[in-house]
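In what follows, a structure is listed as structure tokens, so that the remarks can point back to it.
Apart from one protein chain that is not included, each protein chain of the complex appears where it belongs.
Per-chain numbering from 1; labels A, B and C assigned in written order.
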């Protein structure tokens, strides 16, 4: 039995988007059949930023549509990539001539459907694609493997591409900057409890009371190992250390730290986590130039969090600081 | 065993506030010993708005400190009112001469400690108190009883008092407006799962898979009845109908609708709930002039939501729309 | 419409796809559970929804239709389903929909499925042994091709069904190298790939239509 508040599975995502529009009528607009979300007031004369993916990760991406961020977001069913048709329609709706940059989290389904959409658009639109693959837990030796998953670094990519697109930068510059942010970012997450299926209420996996699952993504799948739980300081350290190492961060480097709740994690907990991230980084002589904490890239009702680090430049800091006005992120 | 990410219970709240400050260094400032939060840049020449209460309800109140809303927030331990001493120190820190308005959710402990603080401040500060008691589930015949609990309407009170205080209104006007919002507001909530204790991990009560608890507050206590669950439409209807009746709303009335997640409720669910609230109101000929949806007044990791309705006037709409810039609410 | 019982008619393909849709609807929980154990749990719902959507279109296909008409309905429904399996099955059925505009002989059928699986391997950047739907598709095609002169399509498809079932079963002990299951490493071992199982059900469904035929 579902422990979610919903009417029925088939209409869940669509009705949630109706609610999003009702809560932010000045910011976003819902398009039906196929389903996608655009800014209420379309931007003109700039590259159109389009993202999307399976639902269950809200406020990503629908909550990030607005000035300084996305032009359109395309939600699929829960944990299911949207169709190529949806993506194509959304891109057509927001391209005002400067071309489209698609920001795609690296999952087979998303990549397939966005690429098919890009092919369908090719003859009449300029389309660039940025694949976000920040999840260190899924690093693989296998060259032909699907590669690392895309998780919370997509926030940084959407914010920074959004800011530079707003300045009127051309599509290739927006794309290159997006890829630069991807290259400079890495994420690791852990779960204290798996998410539950919206219809059956069953958990996607079980953990003992003193266990955590290390290296989880955002689709309820297991991570790379079940480990003993620990204090916030210990848990954070186990995530931050590999990130610092992977990014090759050194004393004095400027980073953006994103503490992301996976769904059922409380704001008090996220506060403690951010504190510990800063302490852990301080141990390596690194003070985050910017920090963000909140549940932005969720995995339904999963209990846990991820930490994303992005190595910053002065340019990236300026773009991160640029104004943004969306349902979920405004400054 | 705790399923929360924390270091230890004694430092939980303080460390979470450190994280809040780290995430929003431009907006808020943490004061230690006693613990309270103020705006980073103190406001001058206006009434100081102070609120607070037990922790576990974040982002309330610490996340609502900033321009257009609170001047100070005073967090107690989890579900435990702050001490009178904390409240006194916070009020002293932010009163720049125009007096203090305290916004207090109606719980015995909060009322006791804020009233004691007000008495302690009396000789050197002008202090007004607004008690928020919006929770319809706790309406009682008994005149001397503690009265209705304060829940999510506190958001509307803080937003509107904050906006009018920003215009330089005197303390009694801010207080009166706060009381008017209270009188015009009512809330009802329900839970699909109780919250869990941060240290033991045990739930405060148990529900069957097809049950909900109707009329819950925000401290994990049971509501006024265990009922069969239902679709989002049915659940929302059971909350909205008594609210409309209690407030005596009529066709054409303008209301503010606040859909509030109680902790572990997903953003998709809150979207569906807001949709259903609007449909339910539409059934009575009422279209919400303003809507807000999000997890603002939480009850740790409780699964569920509340609906608050506030009957609006043109003045109140204007104050609701006035700019606000806090960690959790910005427009 | 031909009455030559050895060739696949549009009506045969329609009955086959409807039987497949019934099977998926009946056992959707099994697919969901497999994807939950080594993926994200949406596979069963994805394809059951797609096939349910195809059902009315299929039902409306006249007896005089040709196989491509039926496969096109399945393709369109899958393309509207999203996920990973949506476009891949959409392409698979889409290629079948490009097959000959006449009732299909055994060799024609083998040829159509051969072209379809090639397209899936290309789009999915995969091949047998990576724990995906193609681990059932490829052996099925081999079985269809094994006796290219088999006169009756039903016999060929029955053999394909056995090969696909074996192929699906063989995914049980594989480590996944494609799709979400590739992220869970050893946890996927012991779990049959739901995509491959669905393919096996698809071929088996032809047999379920025999009594009716």
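Assume a contact is a pair of C-beta atoms (placed from the backbone, for glycine too) under 8 Å apart; a residue touches a chain by one contact, two chains touch by 3 or more.
Computed from a predicted model, the values in this text were never measured in an experiment.
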Visible chains that the absent chain touches, using the contact criterion stated earlier: B
Residue in contact with the excluded chain [from B:204, B:229 or B:326]: B:204
Selected from B:25, B:146, B:209 or B:283 as touching the chain missing from the view: B:146
Selected residue (touches chain absent from view) among B:4, B:79 or B:320: B:79
For subunit B, the residues touching the chain missing from this view: 9-10, 54, 76-86, 107-109, 112-113, 116, 137-138, 140, 142, 144-146, 149, 197, 202, 204, 217, 219-222, 224
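Just so we're on the same page, only the chains that are shown with their structure count from here on.
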For subunit C, the least number of touch steps when starting out from subunit A: 1
Most contacted chain pair (by C-beta pair count): A-B
Chain located farthest away, centre of subunit B as origin (C-alpha): C
Distance between the centres, which are taken as Cα means, of subunit C and subunit A, whole angstrom: 33
Euclidean distance of C-alpha centroids - subunit A vs subunit B, Å: 29
Intercentroid distance (Cα basis), subunit C paired with subunit B, Å: 54
Interface hub residues of subunit A, defined as touching at least two other chains: 78
